[in-house]
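One protein chain is absent from this view; the other protein chains keep their places.
Just so it is clear, A and B label the chains in written order, and each chain counts residues from 1 on its own.
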Amino acid sequence: MYGGLVSFSGVNTVGNFLNILFNSLQTGSTYALAALAIVLIFRTSKTTNFAQGSIGTLNAYVAALVLSSWGWSIWAVAIVSMVTAFLTGVLIDTFIIRPAAKVNKIAKQIITLGLIMIITGISPYLFGVDPYQLPRFIPQGGMEILGSSLKYNTIFIVLISLFFMGAIFWFIQKTKWGLAIRVTASNEVTSKLMGVPTKTVTMMSWATAAMLGTLAAIIVAPAGSVNPNMMFNVQVSAFFAGVFGGFQTFYGPVLAAFIIAFARNTTVFYLTDIWGDVLVYMIILVFLFFKPYGIFGKPPVKKV
Amino acid sequence: MSHDDYVLKLDNVTMRFGGLTAVNGLSFSIKPREIVGLIGPNGAGKTTVFNCVTQFYDTYEGTISFKVDDAITNLKDRKVTEVIDLGIARTFQNIELVPDLSILDNIMIGAHNTFKTGIVQHIFRTPKARAEEKAVREKAIEALKFMHIDHLKDQFAGGQPYGVQKKIEIARTLMSDPKLIILDEPAAGLNDSETDELETLIYRIRDEYDASVLLIEHDMGFVMGICDRVCAINFGQFLAMDTPKNIQNHPDVQEAYLGKED
Partner (left out) sequence: MTDSNFKEKSVALWNRFAKTVKTHPHAQFFIFGLVMVMLGYFSSVGVFPSFYLSVFAYIIIYTLVALGLNLLLGFSGLISLASSSFIGVGALGTGVFLNLGLPFELAAALAIVSAAGIGALIGLLSSKISGIYLAISTLFIAEILRQIFTSVDIFGGERLDIGTVKLLGFIELSRNSRAERFYLYAIMAIVLALMMMVVYNIIKSRSGRAFMGISRSENSAAAMGISPLKYRVMAFTVATFFAAVAGVLYALYFQDAPTRQWGLLQSLTIIAIVVVGGFKSIYGMFFGAVIIHGMSELFLKDWLGNVSSVFSGILLIVVILFYPQGIAHVWIDLKKLYYKLKTRKKKDVINDES
């Protein structure tokens, strides 16, 4: 988790804290991107997209392939993968999710499992079995702040993530299409009756979610190699963030993502290495018992 | 039967939802073997009253008492799952049957709490468990015969005509040998002949099961025809309770339904 990102010094408490903070901002960004994608699809398509991580990985593979075959820069391939991600989302919604609209909820989630199987199976044939590497956006350099080390890459990652998510929030709140998304998210049947183009809304949601997932994957990839399992941790954390922040809002899971990243890093560093995660998860479970709809969630109204 | 005898008594019951007062200081009682109708315009709070009686809402003010064989229970002391054991069974406005179960199985759910054997005995199919299942099954067939739908017993409950589904719901209430049956709009959606059949069935239930019936209904002809007494409410408040004839001529009731004469 820490490899190559920040450096620690044993006695420097402020520095350590800041290192944890910066690290949390970076991992939190990846969780937040993935969480936003999950909640976007969950609310507009009424599906839990288990294939979120796989879709991101697939397009990260594309980026890596282009980079290694044609030598383009990481910036160029990132943009390429955003385009392919957009297309991936559109294709998945059109050919798989839309036809499954009438299927029951559980079955719909399982369709995304089928997607995972297809993507995992097809990757070796599209990309070969040799490992790929994706470089960082900003390969080196950073600054010293109060005994902590803050890499330029980290700053860039946090900024680009916040910018991307901010753009989406602005879009959802301020534009006509954003209104369409919000309306579809709260009640698809009524939206259809009112003439909201729900088909386009779900298509755009899948496309956006794919792009969010791909950006997260490109951020995560440099830490190791591009491999089919690299997004598992982010994926699971995204679900946790969704539930902890509450699926009723779009901003809830994003905030919860950063909180979770920070909590995990803190407990792992200050308390215990192995049990830090377990501790955070247990605390969240207890929290959910008392606030079963997340931090920002509201219970639905019951009518008998 | 003394004049004060009752099977159900509401005493100054008030139910609030946040700022909205759905039921306001309502008091009335039902005698044993009496058929009482609860009427009022839409939104008057009738279903809320039902939900308070069955303890689905248990944060109401006031007292609801249930009396059977001289034993009086303050219903608030009981949980919603215990109400049926006391002898109160109900149907719902939106029919809540299990579509993937047979009609017979749906009815047998009504006798859920009458079982003495537990899941372990069911897993091992002990003689006691099998005997109990058989007994409940036979009782269910009797209940279906009572409602004239025993020939449908093995069909799925989902996909049945509306009138049949209503009968299934009522048959289900009979399984617990209730002393008070609460029917939420039993005649809704029924045609004339089905409504006549329903009237006969309710009389028979009162006589053969020795039960009182409390019903909500909008079909005024039905209500006035079948009920011994009618309780009229509006905005959660008591308007009047009397024989159907007197209720029809009651000025407050007329005003609530028809508006004041200018």
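Criterion: contacts are C-beta pairs under 8 Å (C-beta built on N, C-alpha and C of every residue); 3 or more make two chains touch, one makes a residue touch a chain.
Predicted model, so just to flag it, every value in this text is computed and none were measured.
Q: So which of the visible chains would the left-out chain be touching?
A: Missing chain, whole complex, touching shown chains: A, B.
Q: Considering the complete complex, identify which of A:Y31, A:F86 or A:F240 is in touch with the unshown chain.
A: With A:Y31, A:F86 or A:F240 as choices, the missing chain is touched by A:F240.
Q: One chain is left out of this view; which of B:L26, B:I39, B:A129 or B:C227 touches it in the full complex?
A: Among B:L26, B:I39, B:A129 or B:C227, only B:A129 touches the chain that is not shown.
Q: Across the whole complex, list the residues on chain A that are touched by the chain not included here.
A: Interface residues of chain A facing the absent chain: 42, 48, 50, 96, 99-100, 102-104, 106-107, 109-111, 113-122, 124-125, 232, 236, 239-240, 242-243, 247, 274-275, 277-278, 281-282, 284-285, 288-290, 292-294, 304.
Q: Since one chain isn't shown, list which residues of chain B touch it in the complete complex.
A: So the residues of chain B touching the missing chain come out as 54, 56, 80-85, 89-90, 92, 96-101, 105, 108-110, 112-113, 115, 119, 122-125, 129, 133, 136, 172, 176.
Going forward, only the chains that are shown with their structure count from here on.
Q: How far is the middle of chain A from the middle of chain B, if each middle is the mean of its Cα atoms, in Å?
A: Taking the average C-alpha coordinate of chain A and of chain B, the gap between them is 51 Å.
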